[in-house]
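All protein chains but one are shown at their positions in the complex.
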Amino acid sequence: MSLDAYLLVGAVLFVCGVICMATKRNGIGVLMGVELVLNGANINFVAFSKYTQLGLDGQIFSLFVIVLAAAEAAVALAIALNFYNNHLTIDVDRASKLKG
Amino acid sequence: MSNALLISAASAPGGNLLFFVFALAACLCAVAVVAAQTVVRMAFWLVLSLGSTAALFFLADADFVGAAQLLIYVGGTLVLLVFGVMLTASGPYLKISTSPGEIVLGSAVALLFLFVVIASISGVNWPAPAVADAGDLQTTAGNTLRPLGLSFLGTRPDLDLADGDQLSPGYLLPFEIVSVHLLVVLIGAAYLARAKRRATGT
Partner (left out) sequence: MLSGVAKWAFWNAGPRFFFMALRSAMRVLQTVTCLAPCFGMGQSVMMLAAQSIADFLAGITEAIAPGKGLQYVLAAVIHAVLLVHAFALSPAVFIWLERKVAGRIQDRLGPTRVGGLFGWLQSLADGIKLVQKEDLCPPAADSLLFRSAPYFVCVASFAAFMVLPFSHGWVAVAADCGLFIILAILSLEVFGIIMAGYSSGSKWSLFGGMREAAQMVSYEIPLAICALVPVIAAGSLNLGEIGGMQRGGVQNWFILHDPFSFIAFFVYFVVATASCKRAPFDLAEAESELVGGFHTEYSGIRWSFFFMGEYASMFAVCGIASILFLGGWNTGIPPLDDALYTARNASGSDGSAIVGYLANVLGLLVFVSKAFVGVFVQIWLRWTLPRLRIDQVMTTCLKYLVPISCFLFLGATLWPLLLATAAQRSTWTPQPLGARAAAELRESTAATSAPVAEMPVPAVPAVQAQLDARPEGAIQ
């Protein structure tokens, strides 16, 4: 397979994630969009590590991305739970208290 | 070592077919994540998409990354997300629908963005991989576990032996920072999510 095919898959995942983040109003749905975006980036890293001179660095970076995404999901979920406890909903459009 | 060992998974016959199957699965499931109405269905499609991505990692000779993807993402993060869905659902099969205008606007921007990304991908001439003579360290395809572990411990087997005289620092410091970061996140998330008095009314 060529590098372009991998990059194309990565691009599609990335764009799907962006749409998800932009259109979903459920806070956890937005989080899932973030996961998709990070995965699109991960595919690119792994593909570059195989098909270009990046070597092992690509795999190492994708590992860091996976680990940090897990940490991000844990914190974001804790924030979402707190939001739910205070507002009794998970709709991100309702988080408008700080609006001027 | 016999020559057969060095055939990578992706260059094996059928590797291309497998790539197309999993790439298609990853993309279609990602689209389904966007199209899904309920959050749990989104999680379901996301699991399939990330699982296919893990298979793509296996095909790209990144066994450890693929396994980490399965263990951390699919087995850990997504279970956590579904757990969060269950804890924050005010009724069964919670639906929070988006207005059609927002969907159209979001899709238009995203498609434009996809076009830009594809144009830039096809426009760049990526350099071909250097055929490094790593001597004894020539690993079989996909078995990158030991080089990865050594890099995290501060030596780069692929660079160091190729260059000869200079040892690169590897990724010891980022590795330590990430582990401390994870500990901080663990404590922080437990603190944030601990049971508190629930607000009455909205």
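Going in written order, the chains are labelled A and B, and every chain counts its residues from 1.
Just so it is clear, a contact is a pair of C-beta atoms (placed from the backbone, for glycine too) under 8 Å apart; a residue touches a chain by one contact, two chains touch by 3 or more.
The structure displayed is predicted, hence computed values, not measured ones.
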| item | value |
| --- | --- |
| Chains in view that touch the one left out, judged over the entire complex | B |
| From B:67, B:121 or B:178, residue that would touch the chain that is not displayed | B:67 |
| Among B:55, B:117 or B:189, the residue in touch with the chain that has been omitted | B:55 |
| Listed residues B:26, B:47 or B:189, member touching the removed chain | B:47 |
| Contacting the left-out chain in the complete assembly, out of B:76, B:174 or B:188 | B:76 |
| Residues in subunit B touching the chain absent from view | 1-2, 4-5, 7, 9, 12-14, 18, 21, 38, 40-41, 44, 47, 51, 55, 58-59, 63-64, 66-68, 70-71, 74-76, 78-80, 82-83, 85-86, 92-93, 135-140, 142-147, 150, 155, 157, 160-161, 165-167 |
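By our rule, only the chains that are shown with their structure count from here on.
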| item | value |
| --- | --- |
| Centre distance in Å when subunit A and subunit B are each reduced to the mean of their C-alpha atoms | 9 |
| Subunit B - residues contacting subunit A, complex | 10, 15-16, 19, 23, 26-27, 30-31, 33-34, 39, 42-43, 46, 49-50, 53, 56-57, 59-62, 64-65, 68-69, 72-73, 76-78, 80-81, 83-85, 87-88, 90, 94, 96-98, 102-103, 105-107, 109-111, 113-114, 117-118, 121-122, 126-130, 132, 144, 147-148, 151-152, 156, 158-159, 171, 174, 178, 181-182, 185-186, 188-190, 192-193, 196, 198-199, 201-202 |
| Residues of subunit A defined as touching subunit B within the complex | 1, 3-9, 11-20, 22-29, 31-33, 35-36, 39, 42-43, 46-53, 55-56, 59-60, 62-64, 66-71, 73-75, 77-82, 84-91 |
